[in-house]
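Each remark here refers to the structure printed beneath this line.
One chain of protein is taken out of this complex; the other chains stay put.
Moving on, here comes subunit A:
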Amino acid sequence: MPVRVAESSAPSQVSGAHSEESSPPICSLLTVGQAFSGTQNVSNLQKEEAWRVNVRIQGCDLEHGYLCGTMEALNVPMADTPVVTFWEGEIVDAKNYTFYTGKWEATPEDDIRHWTKFPSFAPLLSRVEADGGKSLDLSNYPYIFMRWKEQYFVNVGTDCGLTIAGFYYVCFSCSDGSINGFYYDPNSSPFQKLELKCANEGRSGFSFSSYELQ
């Protein structure tokens, strides 16, 4: 749906660096229970291939820049059933996490190479190159940048012939809940693209459920 959000598309710089100010926006489409579906392109030089993917958000702790959920790959050739993995996400909020990964074999150059694949990252590039984006206030920016790292297989053993060694650079659009991502693993095909859209699961609109831990 065409919506003009140009006036808020430029991120401002953090002033005073209050923790609330530098927190990412609370987006109702990125809350527990929300489902997304789409594809991950796993093509390589030999053949074109895309797996259907479903994602469900299971936990969200914005204060700690934490998000987690499951990812289900549906038509994985070597698996009899859909393969479900549990992932944990780092939200780039300049407080808990910056654009620089600093682990998982990702160099700053790898980071920039992947983030720049997202058009919405362009206005941030200069600040990120200057100080890793520490001075950015992303709280009013309509995109949320994250890293998703799969932690374990939920329904198959580690001997399933699949790997979860890499991680995803992810960009979430607060406007329509669409998710774009790029899988990074030095030992896998580069830039495997993940494209997901909000799934309303047969409903005429968006439904929201919630739980609360004690």
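We adopt the following convention: a contact is a pair of C-beta atoms (placed from the backbone, for glycine too) under 8 Å apart; a residue touches a chain by one contact, two chains touch by 3 or more; residues count from 1.
Everything below uses one rule, namely that contacts and distances are computed from a predicted model.
*Asks:* Match the chain absent from this complex view to the correct UniProt protein name in "Armadillo repeat-containing protein 8", "GPI transamidase component PIG-T isoform X1", "NCT transcriptional regulatory complex subunit A" or "tRNA-splicing endonuclease subunit Sen15 domain-containing protein".
*Replies:* Of "Armadillo repeat-containing protein 8", "GPI transamidase component PIG-T isoform X1", "NCT transcriptional regulatory complex subunit A" or "tRNA-splicing endonuclease subunit Sen15 domain-containing protein", the absent chain's UniProt record names it "Armadillo repeat-containing protein 8".
*Asks:* Which parts of subunit A face the unshown chain closely enough to count as touching?
*Replies:* 1-5, 8, 25-28, 33, 56, 58-59, 68, 70, 86, 88, 139-140, 142, 151-152, 154, 174-176, 200-214
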